[in-house]
Every structure is written in structure tokens, then in C-alpha cells.
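The complex appears here minus one protein chain, its other protein chains still in place.
A, B and C are the chain letters, set down in written order, and residue numbers restart from 1 in every chain.
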């Protein structure tokens, strides 16, 4: 039986990428944020994912964020770095930078302008996998990447490519997780990347929840995970429904946009997301403030 | 607070409608089947649903099945009768027949050839509700009816129409259940009508699972429900994944088609579904036989 | 080469089915309407289509409308009768009634509650075709029937079933027509059933346009067809864009609903469509009145 990555489980948090008013990366705030995430109980840190605006950074900025994030975590938690890029060559370059900087794993989403055939997707992963010795999390998110990988394709890659050891499913369709579990005979750990599916994904056997929510409500995703650890479904259901309105809000508004707005409400100014993305508008911020306040009362 | 129907919970089973070789309704086999369902532990019986080929029967046949089913259950379990029809007038006629025959509730799906506006759907339900005093289960299943009712519309009807007291969601989208629960402040019982969603629907708080599966594997849906009653999620997950291949198979092949094939394999000849629906082909029957055999070994 | 039906081309009009205030079929108004359609230049009449509320009629009513419509046309134009029904048995019954009453062809849409496999669809058509000697128009309209027949399946039926000689495509996707034309090497006449596609369908080589529009604007579809007959594309484009707002309006509001409202505005009271379908509301009627007035000024 293939060895899978057991170090990643529970709540895997995506930090946003903060900018200075000048538009440059704000490494000081990034450090503060990661310190907060680590001390608040996340089980792993995943910089440069969708929430981290990875695709909106140039190569130098990307490298800075990868290195700074890994350094800030300082081996206290496992770190998985998103290295997705439009070309295979650039994704490999990023994978090597992540490995050299000390990442524990990398996450790869097959972003592409032109749709990719299964064969093209397979080769993209195979080439990245060849270039590094890190475990790879396959990431499926057609809503952002435009490419939908079937459970069958994911299984084919899991079987054929040694360092593919995890899969993150973000379609929001629970049947994908069922299929992956059944096809892999429960040997391929799967992770949930759709916030409003957190309750059911854990019920279905997900190893972890990859989420940006802990940036602003660190305790709530933890409560959910712990309820499942204690086999307390009524409590899990209760804490899930309590945080659901906020989870839906941050997803619908775009994670970089809403998480940065939430951090600002909590006193951490991480700047606005990069144009064309705009900061959350005033009405949205008021709504978010209310949702955060509601959750605080329930703590 | 509005009074809701508490008598329906757990496993609500759809009997198929058996035919004689001549094509007429086979009431004797119907009696046998219902006897089997009652004695095997279903918590309620739901004749003339999708599985019961309701829309393929003429008026007289429909009445015969409704009356015979209610009589066969003989008050041992609650009975909910599907009264859906293309015209409001005919749905009302069927609702009255069900009420007179002693049904405990009726289920209404807004089938229509032309798409209906929210206003037309609302009035369809209101007129049926006016005609009887039975509790009504709103049934949303766009894959068969062609009409998708939003949680907001369902809530509006729940609030405005007294005897609407339950909702069955068959889109297979767990977010619909979340939305209904949140909008109704957990006061509107929701039921799952999508077999492969059974695990997650109960996790999300569904009151019951409306399913044709107990026709051929009566103990498995019960095991799932009981595991949830005992707050034993690992067991629930285990029994769900065991029955999932069969649940997916019967859904994909069309429920009247596959359930009748399964009954035949088990010695109960209920005939073929009505043309244009065809009986399960030989390869499908072999596959079904294997799936049933696999489950038997696991009992 | 298989002989196809050459008698159907140009503007093929769907009469609505009028009701008396009591809800019964209004045969007198039906006669008046058909007289108007014939004298206003339609090239063929197609009773009991989607617009004719075929699925909302009981068997006796359906027979009355079929017979009355054929009699009213009185061989002045070819008549194609919609015989679609949920069961194969009933569709055959209707096909025979249409044949006996003197129809020139029948139109068959595979309506079904449960999705049909290609094999089930094929056999449905084959059995109806066996029962009559009339030419059959295959009708694809997934938005109302819930079943989408691929060009490949349609071709397979055209090749294997003698009296299938025409196809009406109502998906609104022009690529379907391209595919049918290419697959059939231009030997299978195709008809457009999507009003807002009328210009492009004729450009792509459609033999006719099946439409309810001539009930209320008889001259406009004719103008479009005649412009194409005269190879005058600029004129075709001009008359198409002029009638397009009305074509979109009647489609969006549901054809029985909007056409009956239009007839009423023009002095012919055909009653409301059957519940759950409702008559056009006041605002809709005002809008329709304006659209009809705008077109009148352009005549």
C-alpha cells in the first residue's frame, strides 16, 4: 500500500496575502497573521492558495511570500504551499522554490486558459512531481481553474505518480468525495475545500478542511473538527449551522475580498485585494461585522 | 409556532406499483409487497410516488392503488400518498380520493409541461391544500418535474398555507437543506429524497429519508437511521458506504426499472415498468444481483 | 434515397386550444381560429402541440380537438397532429385517432417522467411508427419534455424507421441543426421550433418554422420566410429584428399564456390556459399590447 501523508489533518488554513498601501507585499503583517493562525490552533498552514491571491502575484512576490510564510511558521506546523501556475515550466519553478524554502508539501491546481485534456493534466502533474520530492495535494476547483478533474482521473494520477498523496475537492459536490473514497478503497486522504460543505465532508470521512475562515473566526472551524473527533454529531451540527451564514458570506463575496475586510474589522490592516478585485463595499462590511458579532455572542 | 407533522420520521418507503402480465395493476402482489415493507421495519409507506409510476397510471388505476395501499398498511404505519398531476384539477381530485381512503398525508410535486412561475406554483399548492385537511409534503425534484422550487419559495408556502408541514428535497444538493433549515429556524421538517445523499442529509438534520431501497434491502436504510439515532457516526458512515454502490445503481437505472428487477431476483414478480420504460436488461440484472449478493455477505 | 415529406415547408402554425368559461373545449372558437390561420397564409397547421396544451387535455378532449382541427382545415393545408403522451400505449392510441381523422402527419415528443435511455426512446418511436402509416416528425424539446435527443440518435431513428421523415429542433442551439444536416447529408428536412432562432435557422437551411406566432401576427413570420425565398437577406434580417421583441415575449411568458392573451387583445376570447397555468397578468397584457401596436405601425 502506498504511503500517504498523515501529517495533514484537521483545519488547514489559508492566509491571505497582505499588501502595503503602495501595493507591495506587506511581509510584516504576513508574519503577524501567521503568528495569529499558529497560536489560534490551526493544524496546518497553506500559503499561496486561492485566498492568497497567488495568481495575482509576480514571480518575485510569489517567492517572497512562500519563503516568508514558511519561515514564520518555523516548523511549528506543517506547511503546504500552492504552486499552481498557467505553464508547467512556471509551476515547476515554484515547486522547487517551495521545496528549497522548507515546505512540507505542495498543492497544485491545473489552472489553464485553454481547457486541458486528461492527458495534458496528467503530464502537468507528472512533470511537477518529477521535479520535487515533496508530497503533492491534487486540487480540484473548476469554479476558479475552469478545469474539472473527475475522481477517475485523480485516482489514475494517485496510482501512477508516487508523490501524489492527497486530494482537495472544492466542487462542493459531496458525491465526488464518495467516489474518491470508494475508488481508492479509502487509501487516498481527501480534503474539503468548500466551506459550506464542512459538516457533510467530515461526515463523509474527509481528513481535513482547507479554509480561509480561521483568519477571522479561528475557533469555529476547530469546534467543528473537535466535535467530529469526539463523535458528537449533534454538537458538530450545532456549531456548523452557527458558522454557516459567515461561511457562505465569505465564499460568495470572494475570499481575498471578504477575509481582508474581516481582518480590517478586527484591527489587522492587510490592504485591499489587487485590482480588478476590489475591497468589500460598505454595505458588505456592515453585514460582515454583524455576522462576526453574532458569532462572538455565541462563543 | 405552527404545528408540524411529527408522525413522519425515519425511513419512508416507496412501494413500486406491480402489474400483471396483461398490464393491469396486480393488487395481490401490491399487498404482498406492502406486507413485506411493514414487517421489515419501514417507518412509513409512501405509495404513488415517482417509484410508484404514478404519472403512468390512468385515473382508475391510480385510485385502485391508493385505496389498496392504504388498506394494506391498515393503520400500522403512517401513509403518505403522492397526488401529483399535471393539472391542478386532477391533483385536487386525487388529494380528495387519498383523504377519503384514509391517507395520513399527501405529497405534491409540481409536475408541468410548461414551466410554472412562482405564483403559479404557489396557487397550485394553495388550491390543493384548500381541498383537503391532510398535512402536505412539498416535494422538490427538478430532474423529474422540470420545475425547481427555491428554498425561499418553499418557505413562503410553508408560512402562508396551513397544511404544508413538510418538505422533501430531491435535488441532491445539500445546500438546499441548509437553506431550508436556516430560513425556517429549524421549524420545517425536511426529508431527503436523493439516495446517495442519505448519510449527509441525516448529518445535516433531515427528519427522514424517502427511498425505494427498502423494497429490496430493507435492513440497510434502517441501519443507517439507527446509527444516527445512536449518535454513532463511524457506524453510520460504514453502513452508508456499504450500501452506496447499490443506492447509486438503483438511482442511475431509474427506480421503477431497477427496483422491479431486484424484486424479481428476490422472487417477487411485479412485472416490468410501463412503456416507454423498459425492464432492466440482462447485464444490468447481473450487476444488480452481484450488488445484492455483496450486501448480503456484509449483513 | 429515402423519401421525405416535402409537403411541409414554410410557416407551420400551432393553434392554441380554446376553452369555454366552463372549462370545456370551445370548438366554435377553434374553428374560427383555424379559419383565420388558413386564410392568413400559414403553410401548414399543427394542432395539439405544446402551444395547444395537449398534455393538459384528457383523452376525450384530445380526440375532439384533433378531429375538429382536421375537419376545419378541410384539406386546404397539410395538418400535422401532436400525439405525444407519457406512455407508449397512449401515444399509439392518439396516433391512430389522428390517422383515422385524416391527419397528413404526426409529431412525436418523447415526454416522460423518468428519463429515457436511447434504447427506450428508439422503441417508443418504433412502436408508434409501426401503428400508423403517416409520416412522423421527431420533435426534440428538452426544456419541456426533460429529454434531450442527440442528432446522432435522431439520425439513427431516421435511418432505421421508415416513416420518420422530418425533425423539429427546439433546443434553440443552431449547432444541432448543423449536425443534423451534416450527418444526414442534407437528406433529413429539419424544422425550427425556437422562435428567436427563426432568422438563423432559415439561414442554416431549415425547411420550415413551427411557431405559434401566426395566431397573433400572421404576416410577420410569412414576411421572413418570403424574404428567404427571394434570397433577400437584408430584408429577412430587417423583418426578423422587428418581430424579435414579440417572439421573445411570447416564448418567455409561456406560449399558451401569451398567445391567448394576444388573441383576447385582438377580440378573440379563447379563455385562459388550464391551471396551474394562469392567464397573463395585467402588466404582461399591457406590454403585449404595446408590442403588437409597435408591429402594426411597421406593417
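Note that in this section a contact is a pair of C-beta atoms (placed from the backbone, for glycine too) under 8 Å apart; a residue touches a chain by one contact, two chains touch by 3 or more.
Because the structure is predicted, anything quoted here is derived from the model rather than measured.
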{"item": "Among shown chains, those touching the left-out chain", "value": "A, C"}
{"item": "Listed residues A:124, A:237 or A:264, member touching the removed chain", "value": "A:124"}
{"item": "Full-complex contact with the absent chain, from C:101, C:155 or C:244", "value": "C:244"}
{"item": "Hidden-chain contact residue, picked from the options A:2, A:28 or A:115", "value": "A:115"}
{"item": "Residue ranges of chain C at the interface with the undisplayed chain", "value": "172, 174-175, 178, 181-182, 196-197, 199-200, 203-205, 228, 231-234, 236-237, 241, 244-245"}
{"item": "Residues belonging to chain A that touch the chain removed from view", "value": "50, 55-56, 86-89, 110-117, 119-121, 123-124, 127, 143-144, 146, 254-257, 273-278"}
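We adopt the following convention: only the chains that are shown with their structure count from here on.
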{"item": "Chains touching both chain A and chain B, listed by label", "value": "none"}
{"item": "Chain whose mean Cα position lies farthest from chain A", "value": "C"}
{"item": "Whole-Å separation of chain centres (CA-atom averages), chain A against chain B", "value": "38"}
{"item": "For chain A paired with chain C, centre-to-centre distance based on mean C-alpha positions, whole Å", "value": "52"}
{"item": "Between chain C and chain B, distance of the C-alpha-averaged centres to the nearest whole Å", "value": "35"}
{"item": "Where chain C touches two or more other chains, by residue", "value": "none"}
